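Report on the following structure.
Only a single protein chain was left out; the remaining protein chains are all shown in position.
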Amino acid sequence: MSAPVRLAESPSTGTARGGVSLAEALNRALADAMAADERVVVYGEDVGKLGGVFRVTDGLAERFGEQRCFDSPLAESGIVGTAIGMAMFGLRPVVELQFDGFSYPAFNQVVSHLAKLRYRSQGRLDLPVVIRIPYGGGIGSVEHHSESPEVYYAHTAGLKVVTPSTPSDAYALLRAAIDCPDPVVFLEPKRRYWEREDVTLPSPAVALGSAAVRREGRDVTVLAYGPTVPVALAAAEEAVGEGWSVEVVDVRSLSPLDEETIVASARRTGRVVVVQEAPRLAGYGAELAAVVGEGAFGWLEAPVQRVTGFDTPYPPARFEGWYLPDADRVLDAIAVAMAY
Amino acid sequence: MSAPVRLAESPSTGTARGGVSLAEALNRALADAMAADERVVVYGEDVGKLGGVFRVTDGLAERFGEQRCFDSPLAESGIVGTAIGMAMFGLRPVVELQFDGFSYPAFNQVVSHLAKLRYRSQGRLDLPVVIRIPYGGGIGSVEHHSESPEVYYAHTAGLKVVTPSTPSDAYALLRAAIDCPDPVVFLEPKRRYWEREDVTLPSPAVALGSAAVRREGRDVTVLAYGPTVPVALAAAEEAVGEGWSVEVVDVRSLSPLDEETIVASARRTGRVVVVQEAPRLAGYGAELAAVVGEGAFGWLEAPVQRVTGFDTPYPPARFEGWYLPDADRVLDAIAVAMAY
Amino acid sequence: MADVAVRQELAGGSLPARDILTLLAPSGVRREDPALECDLDAGAAARLWEAMVIGRRLDRAAVALTRQGELGVYASSAGQEACQVGPVLALDAEDWMFPTYRETVAVVTRGVDPVEALALYRGSAHCGFDPRAARIAPSATPIATQALHAVGFAMAAARTGSSVAALAFLGDGATSEGDAHEALNFAGVFRAPCVFFVQNNGWAISVPIEHQAGNVVLAARGAAYGIPALRIDGNDVLATYAATRAALARARSGGGPTLIEAVTYRMEAHTTADDPSRYREAAVLDAWRQRDPLARMERYLRDAGVLDDARVASVTAEADERAARLRRALQDAAPLDPLRLFDHVYSAPTPLLERQRAQLADELSRMEP
Partner (left out) sequence: MADVAVRQELAGGSLPARDILTLLAPSGVRREDPALECDLDAGAAARLWEAMVIGRRLDRAAVALTRQGELGVYASSAGQEACQVGPVLALDAEDWMFPTYRETVAVVTRGVDPVEALALYRGSAHCGFDPRAARIAPSATPIATQALHAVGFAMAAARTGSSVAALAFLGDGATSEGDAHEALNFAGVFRAPCVFFVQNNGWAISVPIEHQAGNVVLAARGAAYGIPALRIDGNDVLATYAATRAALARARSGGGPTLIEAVTYRMEAHTTADDPSRYREAAVLDAWRQRDPLARMERYLRDAGVLDDARVASVTAEADERAARLRRALQDAAPLDPLRLFDHVYSAPTPLLERQRAQLADELSRMEP
């Protein structure tokens, strides 16, 4: 585990360091989607003039006017509820809920309506709504700003749930989410906003519902998503020193889940470690473990190891370095799996 | 799968059919708790004069007065939010959210405060709040009245989550929940409200956090909870005809989870089927499968089978007989496990 | 009207008791009110009465069909016909309405086949009609949530320069939910072309309005949001029509939202599964029967000479015929296809749903003789 994380630098919009940051890729995806389709509208708290607290909507209000990008009152249920109505009218709203911990006031609108209106209406209503939520820990923030609520959404039938881990995926997945006639909960790994990739946008299209093998390996498969993908990759790199060849799969789409890619990898390696920031009990990693247990039963040489946040509320910032799964912890789990 | 379920009869408060119904046991638990401790207050929508739409609070307002049992305005966040404040004052509120599907407006108060205030306050605040939620399907009702939201709560650190499957457990667990200094989400399997058991109340105490082996068996373990326990027992009974000896474990406490009892059973039988009404993806059954996979890896003769509701929104009432896991479906899963 | 008087009194402390605007006295006598203009003459108003007659008849049929097991449960509109017919007939063809489970009469008044309108209660579909064709959102069960959909719809209309407006139905109990507030506030901020029509029928299941709201004059909420509000007699279909019509006109002309509180009474149980004898005296119904929305309208139309026994008989016959058609349609309904259970979760099925569908298909095939 690493030392306590300090408060993150603010998002850079410059290009001094080269490449494109994840936040910039998202910003570009929004702008391109708005340019391509005038039905796309963007709103939420502080997304207009301020450009969002993470600047993901920077410049959109100015470029597209305040009919297309605007600030809403401070009311998350109101944001999602009105987005549903806008979608019924025929628009394609992309709304921001400012932080993971502030997505909960909208939960009823998300679960009772957004997820269910297509089913309820026997397919007569499209619900092309995207809910963007910066999520996860590691930015040294105060409580409620570091939650990992993915299970709440992934377990809700009718929603699609995706989370990118790279700038190019961020661009492609957000474009796919906006184009999708189904509602998508788009989880943005906020501590990766400022990570850069040398990529030219638009990046190649990515289908919702597909996982990606980020690194090939023979001995162990590590399943990760969103903020923990770089953690898994770091552990894989360190594992080389131990003589272990580690495959890293970026699950990327939590609902629907690409069971095929995951099971294929598990069968290849016979050993699986899953990584999530969220607490363990009934976390998304349980689904991954269950899917692997079902699909690769005869192939497994070791029980699936779960590397997770602890089953506490998210701790104060100075504790998060001890709380968050890091490469060492993933490596420990790989070692356990390898010892079988 | 069975024929579509028809609208349920209304809850009987008579004793004509002998024994105690689950709803009556809950009613008795509330009354006894209120008599034992004047800090216990009961409120929610229609719980006063009406006695609750399922009559679980029947007679409490009359007996204890409207300072102790009363109707609230129609606002679930308000109900849970004020319960938190009452607990800070020193009362022990037991609130009812009328149906599973109407628990979501309170989600923010539950997740952001109820679950976290003890942790936030470094143990200085007790949060002895019980949230009673009639949950699950099978009563032929309209949409939003048949949800299985257990994962949303079980995944939330800081909450305890229990669900009884028998009248005697209903009594004992509700008393334990009310006595507990921690917040408890108490999920009442509404289609079992009228099932009767020959038991004298008060029933023996049950500790929160313990599972119960309901039937012993040698070949397969079926893990079930709440409304599906009788389904599992029926399947176990039918399995006798096939020559299979089925153990049924009533998980009962979803958080904390009694991993010990579950793993011990899985190791004994080597085959496990989990049953839930909720959709499969990231459902509670995934946690059970993961725990079994971790704790009984070397003992398993077959992959853990998950019998779940389908990954659709809860369907219209006339479809629910096809939707809900029934004994046949559990038996199919047992057969698959036995075939390994 | 003891009930309403009491409610007004209660409101006194915090707000000057507002008049309840009425255009048609319970006796059937037409009044004028400068605050509420109705451009319908008696001849044109007759269709309001007709729709109420048909609505009430179908409503009664639905209650009976519940007893016969054709419907699982039903929330009656009885007593509230003026609240459901007036606003709906005030809509333009392109407008959308956002009803709750209570608005079956409103839904059929908008032209939806009663069989489709009742699929929700039959348990054969969550929403039996096509929302796009009917321009009606699926009836909302989670209280107050639909108000936000209406506002969002209206915001979208305004933003795209459309002149379409939205009509949101709400109950009195619904005004306690956070969503009702957020809807009013969003509408106020964005001046959304949305009309909030609150049927204050005195009850939210067993909870009377006096225990529901600190100020039982729900129209008093308007000022909090900068929204014009008015309080009308909800059993007067001329008032419900005229108020909604005026509000829609304002909405369309850029004047923003309006809050209408219609004071009415729930004459039946909350739903057929409810037992109101546990919480209210049957006697109170008598006072409200004197204020019946159909009776006063019939009186008015007869006095105005546009209605006679023959027309009453023919409209009643038509209503009976529609009820009979409904009954027959439900009794003759084709069996449901279980596999439809999997349709329309997403725009295209996922691999998991395909697998589950195949599983059910297999189970069904194994059940065949």
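Labels for the chains are A, B and C, by order of writing; each one numbers its residues from 1.
Methods note: contacts are C-beta pairs under 8 Å (C-beta built on N, C-alpha and C of every residue); 3 or more make two chains touch, one makes a residue touch a chain.
From a predicted model like this one, the values you see are computed outputs, not experimental measurements.
Checked against the full complex, the candidates A:Ala75, A:Val222 or A:Ile334 give a single residue touching the omitted chain, namely A:Ala75. Within the full complex, the residue among B:Leu22, B:Val42, B:Val161 or B:Cys180 touching the omitted chain is B:Cys180. Residue in contact with the omitted chain (choice from A:Asp32, A:Glu216, A:Glu238 or A:Asp311): A:Asp311. When the whole complex is considered, the residue among A:Glu143, A:Asp179, A:Glu216 or A:Glu301 that touches the unshown chain is A:Glu143. Only one residue in the set B:Ala25, B:Leu91 or B:Ile139 touches the chain that does not appear here, and it is B:Leu91. Residues of chain A that touch the chain left out of the display are 1, 4, 6-7, 10, 45-46, 48-51, 53, 71, 73-78, 101-102, 104-105, 140-145, 280-281, 310-313, 315-319, 322-323, 328-329, 332. Within the entire complex, the positions of chain B that touch the omitted partner chain are 41, 67, 72-73, 75, 77-78, 80-91, 93, 105, 108-109, 112-113, 116-126, 157-158, 160, 180-182, 209, 256-257, 259-260.
Residues of chain C that touch the chain left out of the display are 11, 13-15, 176-182, 184-185, 187-189, 211-215, 220-228.
Note that only the chains that are shown with their structure count from here on.
The central chain of the assembly on a C-alpha centroid basis is B. Here the spacing of chain A and chain C, counted between their Cα centres, is 41 Å.
Centre to centre, using the average C-alpha position, chain B and chain C are separated by 35 Å.
For chain B, the set of residues touching two or more other chains reads 77, 101, 104-105, 143-144, 281, 311-313.
Within chain C, the positions touching two or more other chains are listed as 125-126, 142, 178-179, 345, 350, 352.
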